[in-house]
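This is the structure, below, for whatever I ask next.
Each chain you see keeps its place in the complex, though not every chain is here.
Here the chain labels run A and B in written order, and each chain numbers its own residues starting at 1.
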Amino acid sequence: MKNQFVNMLQEGDALNDYFVAARKDLRTKQDGGKFLGMVLKDKTGEIGAVLWNNAGDVARIFELGDVINVRGQVNSYQGRLQVRVEQITPLHENEYQVNDLINRPENTRDILEQFSAILASVENPYCSALINAFWNDDQYHPLFTRAMAGKKWHHEYSGGLLHHCYEMATLAETMCTLYPELNRDVLLTAVFLHDVGKLHEMTHELAVDYTTEGKLLGHLHIGCDLVQHKIDSIPDFPEKLRLELLHCILSHHGELINGSPVTPRTIEAIVLHHIDNLDAQTAAFSRIIRETREKGQEWSEYLPLIDRVIWAK
Amino acid sequence: MKNQFVNMLQEGDALNDYFVAARKDLRTKQDGGKFLGMVLKDKTGEIGAVLWNNAGDVARIFELGDVINVRGQVNSYQGRLQVRVEQITPLHENEYQVNDLINRPENTRDILEQFSAILASVENPYCSALINAFWNDDQYHPLFTRAMAGKKWHHEYSGGLLHHCYEMATLAETMCTLYPELNRDVLLTAVFLHDVGKLHEMTHELAVDYTTEGKLLGHLHIGCDLVQHKIDSIPDFPEKLRLELLHCILSHHGELINGSPVTPRTIEAIVLHHIDNLDAQTAAFSRIIRETREKGQEWSEYLPLIDRVIWAK
């Protein structure tokens, strides 16, 4: 069991506990020798770390994303806390608690069932076939249930992508009641698949980061490519439906400046974009208010991303 | 009963039917004489009109917003159709059908009841008192039920503002289920009041137009002023609640560039902004798709406001 969490560490602490190795860079010193720069992470945050001795050897005993026990000293370097590492020991799965390292809400299994029930109500056979092609894919399903929707801003926990999709599906159903002209099957399928590219854009293991593919292609294109591949496996998939679904995925960021190469041009696409945004921003405000209250403050810190402070009342 | 509607008129038609006088400008000719420029309107659209003889006398027999019978000729002037008016006769209320002149959906009464029921479920006594202060105001209530939410883009029909608020309330209830931390009473009260300033920003009679007050102050400020006035009449109205509600109204356009002097800084304000946007854009897409299909086209005309064409499939 873990005792020392990142958000508790203070200058001068002696450290001896386990973390995820979230970054691992073997670099060259001026004198030709090597040192090892790392980022250590647990469920409360992350901290930089550096190891000066035997860096080459130590770098070989663990991989990025492994859980390692770190012994060392907490120092201050250029105004930030940093661990000066003395010893690193890789741990086996039975030697650590995953829940010490990442956040996982307890109700994820319930949400999964409820979301599954909504998807089961889709009537169009091609939409169903496409949903099932992903749902029944042994590589896809476990990845989907543990993925985050993002690294920091909203639904930034294991299972976050599923929670986000479920909330959007609930909003989509309300919209279908208000606007019967909406194609419910297209909209729900698009909700399910809109962020599927994030499964490849980021790693969703203990260490979460953007992949090279993610940085070069982005999750909109990757998602379309995954969906296209599944569509290719469904006989007689209607061309019109294919275009509607791919358009929803490509346009769901709403504006070119936000990274969609096309803007929404169908009613399902415009609804998808706005419920995505509504849910994401509400979840972000909810997180910020919770964090602000935990610090005993009435107003949040200044948030550069949205250029404002938030009232936690 | 009306036979000649604006969207049927063609160059060369002899015209003899009634319209709303949606604009009325008595202007001076170079030779010092007067002529009368008008805009005529019915439920299908609007057309310019001009009267050259006796303009001063004729201008005195009707007011802006009156229903007048127009006799004249449909010409083309500078590339647009225009009525060259020969005779104008003001009509009495029993001489025309209001439904020929403005759009009014048939289900508005049902929507009013459903919306009323949602508002009745608000529990906070100060929120309830504020809602009732408007709902039971004889000047406000009939105006609210016939107001438009806008002149052209969305909910651009009599009763549109009510429909829009009802749809937002439905979405607000879904959001409260997903995010129990939302203050349902604040959110529903804000939904009800967010556009109340539009009742003074525009006229909502047969002729709809921006008022001088509307052009100078805008509906965000006017709405806050109306709400403040009602709050002043409720003893012990909590200051915190006053700030929350006024902030929701002022910030509901979401960004400075869209005319909000402050950006949303509470979770209810951010939800209000996004469900307003979601409902407005969906209604606009729905209208454009309907109009495009009525013209027998698959793709809409180019829409400068949103810089795209829309697929009506």
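Simple rule for what comes next: contacts are C-beta pairs under 8 Å (C-beta built on N, C-alpha and C of every residue); 3 or more make two chains touch, one makes a residue touch a chain.
Since the model is a prediction, treat every value here as computed from it, not as a measurement.
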**Study point:** Oligomeric copy total, full assembly; chains in place: 2
**Key:** 6
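The rule we apply is simple: only the chains that are shown with their structure count from here on.
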**Study point:** Cα superposition of subunit A on its sequence copy subunit B - rotation in ° rounded to nearest 5
**Key:** 180
Practice item. Provide the residue numbers of subunit A that touch subunit B in the complex, in ascending order. Key: 167, 170-171, 174-175, 177-179, 181, 240, 244, 263, 265-267, 270-271, 274-275, 277-279, 281-283, 285-286, 289, 306-311, 313
